[in-house]
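First the structure, then my questions, so here it is.
Moving on to chain A:
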Amino acid sequence: MTLRKILLTGTFLAGLASAPALAEVPELNSALSPVEGSPMVDLPASTKDSFVLGFSNISVVNTWRVQMVEELKYEASLHPEISEMIVADAGGDVNRQVSDIESLIARGVDAILVAPGSEVALNGALEKAYAAGIPTIIFSSNATPENYTVKLLADDAQFGRDGAKFLADVLGGKGNIISIRGISGNSIDNDRFRGVEEVLVDYPDIKVIDEGFGDWAYDKGKQVCESLLIAHPDVQGIWSSGGAMTQACAEVLEENGLPMIPMTGEANNGFLRIWKEKDLESVGPISPTWFGQQGVIAALRVLEGAPIARDNLVNPAPILKDQIDAFYRPDLNDSYWVGSTLPDEKLKELYGK
Partner candidate 1 sequence: MKLAGATTAVRLRRLSALPVFALIAVLAIVLGVASPHALSAQNLINILNQQVSLILVTVGQTIVVLTAGLDLSVGSVVSLTTAIASHGTPFAVPLAILAALAVGLVNAGGILRFGIHPILMTLSTMTAVQGLALLVRPIPGGTVPGWMKTYAGAEILGLPLPVICAAVVVFLAAVVVSRSRFGLHLMATGASAQSALLGGVNTGRIILLAYLLSSLFACLGGLNLAARLASGDPLVGQPFGIDSIAATALGGTQLSGGLGGVAGPVVGVLFLALLGNGLNLLNISTYYQMIIKGVLLILAVSAHRRNQPGL
Partner candidate 2 sequence: MLLEVVDIAKSFGSVQALRGVSLALKPGSVHAVLGENGAGKSTLMKIISGVFPASSGTIRVEGQMVHWNRAEQARAAGVSTIFQEFILLPNLSVAENLFLGRELRTPLGLVDRQRQREESRRILARVGLDLDPDVLTGRLRVAEQQMVEIAKGVMRDARIFVFDEPTAALGDREAARLFDLIRQLRAEGKGILYISHRLPELFELCDEVTVLKDGQFAGHFAMQETTATELVTTMVGRTLDQLFPPHRTGGPGETVLELRDLRTTGFAGPVNLAIGRHEIVGLAGLEGQGQIGITRSIFEGHAPETGEILFEGLPLGHAGPAGGVAAGIGLIPEDRKAEGLFLPLSVARNIAVGLLSGKGLAQPASVPAEDIAAQIQRLRIRLRDAAQAISELSGGNQQKALLARWLVRGVKLLICEEPTRGVDIGAKSEIYAILRELADSGVPVLITSRELPELIGLCDRIVVVRDGATVGSFPGGTSTEEEIMAAAIGGQRA
């Protein structure tokens, strides 16, 4: 009797410490906020004591996604009520992701988490899951089924806006810039660039004189940047869709003996290192990897009947030059994406030098 009381109190206290509202249900990260006008999810709480969660991931072909999946797995391991976390990786194949979701439905999981590889391709399968009464949590990138349970998305246009705003300010509203974009036709890249265009409308004297696609990769970025910088001697700034490509541009400038110019970056440890080492004029928009963690939390909230908005958007403020030291982790390698919620030992295991 006493023992049980102590345990209950302990749980209660722990709950109080982390979140003021419901004791046992974890809260979403405060950087996630409901979209204006988003309805609240109104599914009844599950009657089960333990849950099987299914996660359909499109791929782990870049370090950002690797870290995101790690965050998801780690968060799931913290909750004893999650009896099993099934992770299905589609290896970049949307077709396979449809099957993965169908397979998760067939296995009767209690909730499906999806990091979609396409905005439209998964809609049919997601509708099927929803119709089967399985909560669907879409996060990290968008999918557009008519019915779904929760969405957690980043505003990719904000990434572009942050960068463009920085360039406009640092150039004093005048100058030529080039843009190093991600994968041609990729929706994230298009959204990011849309953000740039939105901002630059207000700065008619800033001209995007050329652009190239570096596929977010260091190697391609370097070639594209080199071609563009040699072709255009008169460039005052660079907008980049990703940190690896910014890093590549910095090296191109250095190797060719050109002066450093303002460039937009990204909140990635490798980029922060270069930023610091080379003392660049830059800004680091954040695209958080803790989506994985938040996806698990959202699923638990839905299953336990805790309040949660249907549509949520994340807008973390970009890292500024004077904040580098607060984020940079010299003890971790370049692949680390800053702002992780993973515990230190896990990060050291993944990214230890």
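The rule we apply is simple: a residue touches a chain if its C-beta (ideal position, glycine included) is under 8 Å from a C-beta of that chain, and two chains touch if they have at least 3 such contacts; residues count from 1.
The candidate set was assembled so that all candidates are chains of the complex that A comes from, given by their letters.
Small disclaimer: the values here were computed from a predicted structure and weren't measured.
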Options 1 or 2 - which one, within this complex, touches chain A: 1
List of chain A residues in touch with candidate 1 within their complex: 60, 88-89, 91, 93-96, 98-99, 102-103, 106-107, 118-124, 184-187, 190
